[in-house]
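One chain of protein is taken out of this complex; the other chains stay put.
So, subunit A:
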């Protein structure tokens, strides 16, 4: 056991997240059983000057397309050149960068070309986006899914990494030297004119780097404006993806650092302001600013609009006042009573709302499916009122349904993505289409979404994940994630010999139901609560977890307690595999679980199941100085995640932005 213990203890994630980290606190070594050399490589070589260089994210985002420098004048390439470039590299392609050792002689020039080609080409077709997505895949050589195999052909001979399963998660870290060089080259291109490359190389203080970032951003903004003319002359449809890409480019500095997740909130928020383009489509992509529930005026306003009577929550926890307070206990009977009085609501939507409110449906997938099935029925029964446009009226209807559902329970990120998909589909409907056709096409869209993004995605995930289960494994899971359950059942069916440790926690105790079902299937299980996690982790060889969402900095947003499990697993050098469908990915960057979370029923944590005699907290709400906090989610830093298994294959957490970008694109263009 001892040899598995890390040489360095993992420092507290809260501490590590703040700012840049000194070399001493470099990210912990990963558990790389198959590649012994990596252990050495992961600790920084003595000569390396800056910690962020140690672990550059595999996802390299190219520099801004319009270099502000006069030495690199903006050259609008002729179509022929573009064409040839496209054939050569096929869009700006992350995979080669991802592989860590691309066969480039002059990375800077090549990247420059790629980038200019990419961003200048406004008519970037959706197929290109897909090919880009396809190229992500081969960069994970360990994966054996059919998708991977199929797509491996698109990029020839790019993979020279070892064919092991676990190293894939951290390939980028194995070659710090090369990455460093490449990065420098990058930086060079980026800051040619500004002459700031030196500063970056010998970076000293945070303030300086910050200043540099500001400068870059200003330059970029200028470039964007200058480029606007070019863009406008191009086809308007094409302008969108290019622009989206640019938004990503701006975000790149935050994503480059893998080890210490540096992207201080102020920077990211500023960024949002900067890169919000005027285009309508873009606006739609940006999630509306979250409601801050400590803003009295807005709360009042929302209350007046609300169908469900909003009660004042008692004893609010000061730090979490900005979140929607849990008021189900008083809300639920009220909503039930009004069952027949809420006129505009479709019965099936109402039913789903009730089920959310009562907790009958929980879990990202189940909620999403239930919502979509309700919408599907609502669309089926929909008829356009006279003198109204279907597109507008239906969108308004769906929005009202969604706001009703939000009143019942805050939306999960997966549902947000799904709603965005549906609204996009509605918006893209041609005006001339007859109503019946519109309805059937939307219904089939919904069917397809559920089928492709959830049902089949789960199957693909299971097929991928089952390759990671070997005979004799002891698998740990936390709570009752439905994908993991399906995975365990499937693995059992294909005859793998393994044992399951189910870790559970109060108050939901979802693991008990999972335990029942797994035991009924004949799988050997161990059940424990999360307080015994460090005890049980000794015998565990793999940790499989579910996720509510994976954010673009690789943070896994999941059921509260997941972070704890992942951290302990990491400390014991046990690989942590997150099973998450790609539709749950989100471009948001979140560093903590405070700014965005969901509050659960505070009453349930005051009770101990099976112990009715423990009633010391029965009237806790009367005690003014006592506040109970029942958080629903937490954020697991990407350091603790070895691999994310999605329907697009198995990725390191740092590759999430690629999926977000490519998948989103595909989604918009179906």
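One rule holds in what follows: a contact is a pair of C-beta atoms (placed from the backbone, for glycine too) under 8 Å apart; a residue touches a chain by one contact, two chains touch by 3 or more; residues count from 1.
Please note the rule applied: contacts and distances are computed from a predicted model.
S.K.: Considering the UniProt annotation of the chain absent from this complex, which name among "Protein fuzzy homolog isoform X2", "Guanine nucleotide-binding protein subunit beta-5b", "Translation initiation factor eIF2B subunit gamma" or "WD repeat domain 75" applies?
M.R.: Spelling it out: the chain absent from the display is recorded in UniProt as "Translation initiation factor eIF2B subunit gamma".
S.K.: Out of A:213, A:358, A:384 or A:596, which residue would touch the omitted chain in the full complex?
M.R.: A:358
S.K.: Residues on subunit A that touch the omitted chain in the whole complex?
M.R.: 333, 335-341, 347, 350-351, 354-355, 358-363, 365-366, 369, 373, 377, 380-381, 439-440, 443-444, 447, 450-451, 455, 458, 480, 482, 485-486, 513, 516-517, 520
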